[in-house]
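The complex is shown incomplete by one protein chain, all other protein chains being positioned as in the whole.
Chains here go by letter, A, B and C, matching the order in which they are written, and residues are numbered from 1 within each.
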Amino acid sequence: MVDSDKLLRFYRQMLKIRLFEEQVNQLYLGAKMPGLAHLYIGQEAVAVGVCEALRADDYITSTHRGHGHCLAKGAAIDKMFAELLGKADGYCRGKGGSMHIADQERGNLGANAIVGGSAGIATGAALSAKMRGTDQVAVCFFGEGALGQGLLYECMNMAALWKLPVIYLCENNMYNEYTHYSETTAGTIEGRAQAFGIPTETIEGQDVELVYRTASKLIERARKSDGPSFLLCNTYRFHGHHVGDIDRAYYRPKKEEEEWKERRDPVKLLADKLVRSEIVDRQFLAGTESEIAGEIKSGADFALNAPYPDATEVDQDVYA
Amino acid sequence: MVDSDKLLRFYRQMLKIRLFEEQVNQLYLGAKMPGLAHLYIGQEAVAVGVCEALRADDYITSTHRGHGHCLAKGAAIDKMFAELLGKADGYCRGKGGSMHIADQERGNLGANAIVGGSAGIATGAALSAKMRGTDQVAVCFFGEGALGQGLLYECMNMAALWKLPVIYLCENNMYNEYTHYSETTAGTIEGRAQAFGIPTETIEGQDVELVYRTASKLIERARKSDGPSFLLCNTYRFHGHHVGDIDRAYYRPKKEEEEWKERRDPVKLLADKLVRSEIVDRQFLAGTESEIAGEIKSGADFALNAPYPDATEVDQDVYA
Amino acid sequence: MAKQAQTTAGRAITFAQAINEALAEEMRRDPKVFILGEDVAEAGTPFKVLSGLVKEFGKERVIDSPISEAGIAGICVGAAMTGMRPVVDIMFGDFATLVMDQMVNQAAKTHYMSGGKLTVPMVMRTTLGATRRSAAQHSQSLHAWFSHIPGLKVVLPATPYDAKGLLKTAIRDDNPVVFFEDKMMYQQKGVVPAQDYTIPFGVADVKRAGKDITLVATSSMVEVSLKAAEILQASNISAEVVDVRTTVPLDKETLIASAQKTTRALVVDEGYERYGVTAEIASVIADGAFYYLDAPVKRMGAMDVPVPFSPVLEDQTVPTPESVAETARKLCGKM
Partner (left out) sequence: MAKQAQTTAGRAITFAQAINEALAEEMRRDPKVFILGEDVAEAGTPFKVLSGLVKEFGKERVIDSPISEAGIAGICVGAAMTGMRPVVDIMFGDFATLVMDQMVNQAAKTHYMSGGKLTVPMVMRTTLGATRRSAAQHSQSLHAWFSHIPGLKVVLPATPYDAKGLLKTAIRDDNPVVFFEDKMMYQQKGVVPAQDYTIPFGVADVKRAGKDITLVATSSMVEVSLKAAEILQASNISAEVVDVRTTVPLDKETLIASAQKTTRALVVDEGYERYGVTAEIASVIADGAFYYLDAPVKRMGAMDVPVPFSPVLEDQTVPTPESVAETARKLCGKM
């Protein structure tokens, strides 16, 4: 069982992501953010459950929907907002933006705007860990849409052959952009990994404790050189594919959205559990929330007031 | 059961491939053939068993080791030799060579020098058949090495989703060039297709009757719009990876080669069966062999004496 | 010009509508034409370019695919070889990286390798262009790669009129054609004839006549060059703007003739400048107009950096009317 301090920490982390993303949406609606962003709201338990089971020096690779992974791995709110606004204080000096935040110090090898594009990177990081004789582990986050990309299969084959310490972490939120995954996914998702002899687990991704426990087990396995595994988390994105995807009834029933929000909101579920188990009361949680809301607000303010990179930076760092 | 006329026809076709390939080897050794070629000797039962179960208007796609598929689908010996020698009378006017022979009239959409490169073409031909409302079927031949290519998985997924009339035909001859397939293939081969809900069969690929019967069943299935399937044929290439691959003890034991040649030679096995079943006697088979040997010789002679394409053809047919 | 006469009889529609109409009309005309791509059916693509097509033609001819660029390109190659005329939708030009084997080793070579027997009449539609704050993996203009490959044709329309006429030509062509649409142009309007028309490949279009300098431009850079010409006008420099429309086949004659006339040329394109299409076009002009040129042929492409996210950085990477006008002015010796 997970102790109550940990559960509280999970709650803080999940809420941080939730409020961060809501703020991102506001920045977008207020025309303060350049471009678009893909919100992680609804999926917080996956990133937090997994990243809490990782060490600081373990690796993750992330996706276009990557803010949650990034925060869960320990990124600072202010530097993330700064990146989203294209400011010099951002994680990538404003050069990466929402879809490319990387945070090398915490082992985040970067979000990736190519669906499935990080399968090689995560697998390579695992090979590297093995060759360098560390016991680091790599987690490759991807949406179920990435199952359409051949690269993933090429990499799973090699990970299995060479027993690499990598966990393929599939977040099935049921939609590839505007298309239901059943229209794009034949057979079973688990079969895709089992074909290579990779053990799989399928879990409810809205239960952070379950995600944490399952991830811990698979990470331990990888750390002990027992090879790769595949973890399928069933989850849901509460918002549109990106911040601009408002009218979505044509591809996704409103009722489905409402049901998930009501019954399977990972933040609510954990809050209820914390209260039910008498770990904390509602008032405490409200306090936590306003505390985090404060951090989010000051992070966003920092970013809004931060300077843009100097124009001369445009051709810097093309080459190392 | 397969009737004796058919068995005799299988024999002729297999022997044709065998003798054709031996002639190719001679042309190479005699420095009469430009470049290299990958001999199909040892795998004849697969191409013949499958193609005999196909209609003339069905499609196949083939590989770098493609002479057998091409002949089995009905190509003419002389035009094939002409192509291998780069002559104007070749199937591709000498522009394709060994690795690119295509024979559109008999539904052969071409050999392919990119391992796994024809998975899309075969699947697309099946989609096309379905859209045009014909009941044509497509067979995608590939070696087990192609299981390393992501494209195959992308295509199998779509074939399964859309119930396309395509058969993925994996010839496991146990080697990817100079590397044993166990070093490159994790898990199971069948699992690769089963993951997409594609039914699979695994058979001894040296038994032409078995190949024919199994292929017939899967082709019938595809023709009736019941969707794709995957057929794994265990087989062996008796020669090197290509004609120049002579010293191969470092990657493949001589003993293994000898055992296959002795006990699992598909041509010998069928000859034995024909005699054992008293369909024909040894003398008859000898007659057949010298007949085919004659065809091979005159085909090769035709090609040797045929003219090269005119130099001006070099920039013709770049565009249709 | 014939074009003028035609267009007055037309209606003003957006670039996106022009694409949509071309597809709809060709799909009505020829049952062999179909569309395959990610989110092409009900969603009509993220850019809404294909909106409504699935209603008319059904999900059998406007097919939503998994996120499998290589796979869908390959499937279109096979379908094209066997009697269909597929149009594959590759959402962002940056994903071209995933289809190169199917387009280059398969589609482009099949006709030649088969000695002229097999044909691959397919169109790959994709996008180009930066300044959408989409960062390095969603902002590239990779048409130079395809232009390099014998067997492919490459189309870069710059107006709704051209987009519609060229796309129809592409669909009717018996070869693999790669068709690049500038994402920033989708909402721009232009007059398009009511009746059926096509525009031949390999015919550059003089979008503005002039006599002091030739601005050769592609796709998004045609409008930029036209605006630059306006700016130059104020300095009494008369710029001719030539839109190449197709990089393959390339209408060398028109480009060279224009440069011979004006004696100066600047080639503008949104792909990375280094080893980009401006290099080929500039070389062709520098060679063909050598004895007429009063100044070296100059080139402007996107800056040779991965496209940065931050607006203050990104906006520097693409030629603008001002930067084009400035380079042109220098080239004319008027600074």
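The working rule: a contact is a pair of C-beta atoms (placed from the backbone, for glycine too) under 8 Å apart; a residue touches a chain by one contact, two chains touch by 3 or more.
In this text the structure is predicted, and so the values were computed from the model without any measurement.
Screening A:34, A:66 or A:124 for touch with the missing chain picks out A:124. Take chain A: the residues that touch the chain left off the picture are 59, 61, 90-96, 100, 102, 104, 109-110, 112, 114, 117-129, 131-132, 138, 150-151, 154-155, 157-158, 161-162, 316-320. Residues of chain B that touch the chain left out of view are 34-36, 86-87, 92-100, 112-117, 145-150, 176-179, 183-185, 250-251, 308-309, 311, 313-315, 318. Across the interface with the omitted chain, chain C contributes residues 94-98, 100-101, 104-105, 108-109, 112-113, 135-137, 144-145, 147-151, 247-248, 271-272, 274-280, 282-283, 286-288, 290, 293, 295-299, 304-306, 308.
By our rule, only the chains that are shown with their structure count from here on.
Because contacts link each chain to all the remaining chains, their graph is best described as complete. Taking the mean of each chain's C-alpha atoms, the chain whose centre lies closest to the overall C-alpha mean is C. Chain centres here are Cα averages; for chain B and chain C they lie 41 Å apart.
The centroid of the Cα atoms in chain A and the matching centroid in chain B are 46 Å apart. Of all residues in chain A, those that touch two or more other chains are 147-150, 183-185. Each of the following residues of chain C touches two or more other chains: 65-66, 68, 70-71.
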